[in-house]
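Starting off with a structure, shown below.
Shown here: the complex without one of its protein chains, the others still in place.
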Amino acid sequence: MRVGVLTGGGDCPGLNAVIRGIVRKGVQEYGFDFTGFRDGWRGPLEGDTVRLDIPAVRGILPRGGTILGSSRTNPLKTEGGVDRVKRNLAENEVDALVVIGGEDTLGVAAELSAHHGVPCVGVPKTIDNDLSATDYTFGFDTAVNIATEAIDRLHTTAESHMRVLVVEVMGRHAGWIALHSGLAGGANVILIPEQRFDLDQVCAWVESRFKIRYAPIVVVAEGAMPLDGDLVLKDGTLDSFGHVRLSGIGEWLAKQIEKRTGKEARTTVLGHVQRGGTPSAFDRWLATRFGLHAIEAVRDGDFGTMVALRGTDIVRVPIGDATARIKTVDPALYQEAGVFFG
Amino acid sequence: MRVGVLTGGGDCPGLNAVIRGIVRKGVQEYGFDFTGFRDGWRGPLEGDTVRLDIPAVRGILPRGGTILGSSRTNPLKTEGGVDRVKRNLAENEVDALVVIGGEDTLGVAAELSAHHGVPCVGVPKTIDNDLSATDYTFGFDTAVNIATEAIDRLHTTAESHMRVLVVEVMGRHAGWIALHSGLAGGANVILIPEQRFDLDQVCAWVESRFKIRYAPIVVVAEGAMPLDGDLVLKDGTLDSFGHVRLSGIGEWLAKQIEKRTGKEARTTVLGHVQRGGTPSAFDRWLATRFGLHAIEAVRDGDFGTMVALRGTDIVRVPIGDATARIKTVDPALYQEAGVFFG
Amino acid sequence: MRVGVLTGGGDCPGLNAVIRGIVRKGVQEYGFDFTGFRDGWRGPLEGDTVRLDIPAVRGILPRGGTILGSSRTNPLKTEGGVDRVKRNLAENEVDALVVIGGEDTLGVAAELSAHHGVPCVGVPKTIDNDLSATDYTFGFDTAVNIATEAIDRLHTTAESHMRVLVVEVMGRHAGWIALHSGLAGGANVILIPEQRFDLDQVCAWVESRFKIRYAPIVVVAEGAMPLDGDLVLKDGTLDSFGHVRLSGIGEWLAKQIEKRTGKEARTTVLGHVQRGGTPSAFDRWLATRFGLHAIEAVRDGDFGTMVALRGTDIVRVPIGDATARIKTVDPALYQEAGVFFG
Partner (left out) sequence: MRVGVLTGGGDCPGLNAVIRGIVRKGVQEYGFDFTGFRDGWRGPLEGDTVRLDIPAVRGILPRGGTILGSSRTNPLKTEGGVDRVKRNLAENEVDALVVIGGEDTLGVAAELSAHHGVPCVGVPKTIDNDLSATDYTFGFDTAVNIATEAIDRLHTTAESHMRVLVVEVMGRHAGWIALHSGLAGGANVILIPEQRFDLDQVCAWVESRFKIRYAPIVVVAEGAMPLDGDLVLKDGTLDSFGHVRLSGIGEWLAKQIEKRTGKEARTTVLGHVQRGGTPSAFDRWLATRFGLHAIEAVRDGDFGTMVALRGTDIVRVPIGDATARIKTVDPALYQEAGVFFG
């Protein structure tokens, strides 16, 4: 049996650990052969393959990124895309595909598996942790650790100068990274996309912190937005979906806080630092186990399914479950964190 | 209402985060007062208290250890201990206790809560992650990260000199730290207390690794034991329970491997480095939430219970559940990791 | 003898280590008493003091920031400032001052020591490493390590998506942090304030990197500027010295590269993360030794001097030497690094 593997969408620490787990178990326990496809769905679409065997996966466990490359290519949106994928799989004698990716990448796998006779097993991937079918996705823990370390560092410098420090973290539609790193880092304000924030309230928290001679740390997800729509219209720009957005929310927020409170404010934008580099131990463990269980699903012929974490168990769920709806932060959970604000 | 707090047993990164969560929520949301007891059950036994209010918990979130101190004192094993505890709680006008600890410390809380009218809420703590009632305990993730980083560092030096490197990690009765860090670090052999190891098999794995020009890393839990009882009898010593044990299993194993394979072997003993210092983001998150939910249980008058992690939820379970049986590594899970051995 | 201590200017990891070194040696070996002054020169100016003894310096060695607080207050620019400082020192019975700070803070110490009978010993401090009298200043090594770790993380994500990643690091007038972290991190382009950059050259380096299927990392000091003055005039703003500057050079550069090369570019702005948190081992060592040697200079009555690092030795130089001229990156050193560009 020959199994194809591809990684799509934004990269996450742990992708290589998944690939290694798949290949080690597939070769050693099941005697499978493997073909790597380059750059997500572009690989099968264009027949761009790469050797994938035991030597190819040596030493990749601790490395960020993906040895297979990634892209956002979508064969469903490409004329004749499905047929080209099927033809290239046939030409490479690939019997099944393991597809590692987020909503879009897995959506293609669900469609091809259900309606086009392409046997796929999915592995969920999103740094934002916003897939509803799994407790956690790999990469998220690494991102939270990196953001938390940054917040740790900011505390001392904030207090030496009694300045507001704003940290912009990832999270366009879900505030998991902001919530977890803000809580773990002891932030004084956490702002998430799920709940529009009141600038007056933010400034009140900032000022109450100064009153006890401590300097505030504000963690803001990149997709957070103020309540006041006029502010957004004034400073925002249209994104590719036609929504008005504030790009550079961290910088924008620092300026608003300076203007309203008269306190100096500085910004840190962590950007891609959060998604690069070596995965945390938790992410390596989760990603490795995802890989081992995905290839087990292939062996079982259990196609159209995806591996997922439930408690400490790896289970299988229909791929569609992952892409049905985004997992956002529960208002009750956000409120629980509120005891630390201000 | 006045609530007492104590931390018992070995320390874990995250203890201070629990204490902070309890006090912040207790004071700000419920208007409770707090009394800290020093050094686990020694505090209530001897009436040794410490101020515990909002200023006392400022800045402790990222700090390892416990501001309350710890000990293994057991009032149930002290003559008149229960009465002394009750008298000291009454004298300090303490209405309820939050008890943060492992099997022994929580066992006292279960007994006092059930049969002596001392209202207790428990928070589970064990760096070894061997409590059956909760998916994870805080401190474990930090320990696994530290051990994984050590293994990462050993890979390059092992290969430069083609030496066997043995890493001894914590885990007297359960191999969770060895299993997780070994898997995350890409170890070539993982030995756990749950399954006696065959020295010949270990040496075979070591040699197969050298054959492909890689140097092996062996991760061994401190409580791991060889199959061959004669070896243990020869080199072991009696522990305090009357069991024959190999103290310094890492060093012992390195010598055995050298003798049998003729390859140089070196040992790293991480020791208390694994349980000290700043907690990982995951442990801070878990510990903080344990604290918030423990004080909520106190507010609800839900005594005799303990907080626990189930998936991503914090739930309450009877304290006795934590202490009923130790959670050891499932043989299936250990076998799953076996694909990476050798 | 009673010695005053103050820390001025921007904070640096290591300030607390200096303070601890001064106090431990001063009390234990020389029997001195100490008075801490709050917030740099504001302390002596307003008579704002804080207790400074052995218990006050316990546990501060690994902590960033400064327990004394900091400010940019300048008594020479305050009406009657010098007299107020002298009066407050007299009222607190302070016989000598140890002044820890950068160009401005030390400039005041030089003036007060030389012309106003205030016996001062200086300790140089600048995260940018741009003081000419000393090989290194503490805090710099920490900042370089943090920036290097960020660059390490960016490599894998850059290559997974074939994107340009721009990292903006500190350095308004000197490019030491950019040069050291860029070299240590394997950056493909390093831009420093000392040498205006040619955008076409930058884009050529970026494109040559893509040609070999690697993604470029560009490290840019916040004070770097393009050769093309028109670009600066178009997008720049006036700073407080009346110079036209590009604020947000990282973001600006990413946009220019995108426009000119057609490649996606993303930005990371590390900001105050570089100056906060625990100092590296080197910085703790240097800062501690600076403290020990500064108090030795006080004991020797060697006022008007400043401690400095020369090779592995701590020496004394006139305070004025530190402030005479800024130490910028030697063109030959920058050119040496050029072999790694592109």
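Labels A, B and C are assigned to the chains in the order they are written; within every chain, residues are numbered from 1.
Assume a residue touches a chain if its C-beta (ideal position, glycine included) is under 8 Å from a C-beta of that chain, and two chains touch if they have at least 3 such contacts.
Values in this document were obtained by computation on a predicted structure and should not be read as measured data.
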item: Visible chains that the absent chain touches, using the contact criterion stated earlier; value: B, C
item: Sole contact to the chain not displayed, among C:186, C:229 or C:331; value: C:186
item: Candidates B:246, B:270 or B:298 - the one touching the absent chain; value: B:270
item: Selected from C:210, C:282 or C:334 as touching the chain missing from the view; value: C:282
item: Residues from chain B at the interface with the omitted partner, ascending; value: 10-11, 13, 15, 63-66, 69-71, 146, 149-150, 152-163, 165, 248, 251, 266-273, 275-277
item: Absent-chain interface as seen on chain C, which is shown; value: 24-25, 28-29, 58, 61-62, 135-136, 141, 144-145, 147-148, 152, 180-181, 183-186, 214, 278, 280-282, 284-285, 288-289, 292, 310-312, 336, 339-340
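Just so we're on the same page, only the chains that are shown with their structure count from here on.
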item: Pairwise touch network: line, ring, star, complete, or other; value: line
item: Chain whose Cα centroid lies nearest the overall Cα centroid; value: A
item: Which two chains share the largest set of C-beta contact pairs; value: A-C
item: Cα-centroid distance, chain A relative to chain B, in whole angstrom; value: 30
item: Distance from the mean Cα position of chain C to that of chain B, given in whole angstrom; value: 41
item: Interchain centroid distance [CA atoms averaged], chain A/chain C, Å; value: 35
item: For chain C, residues that touch 2 or more chains besides their own; value: none
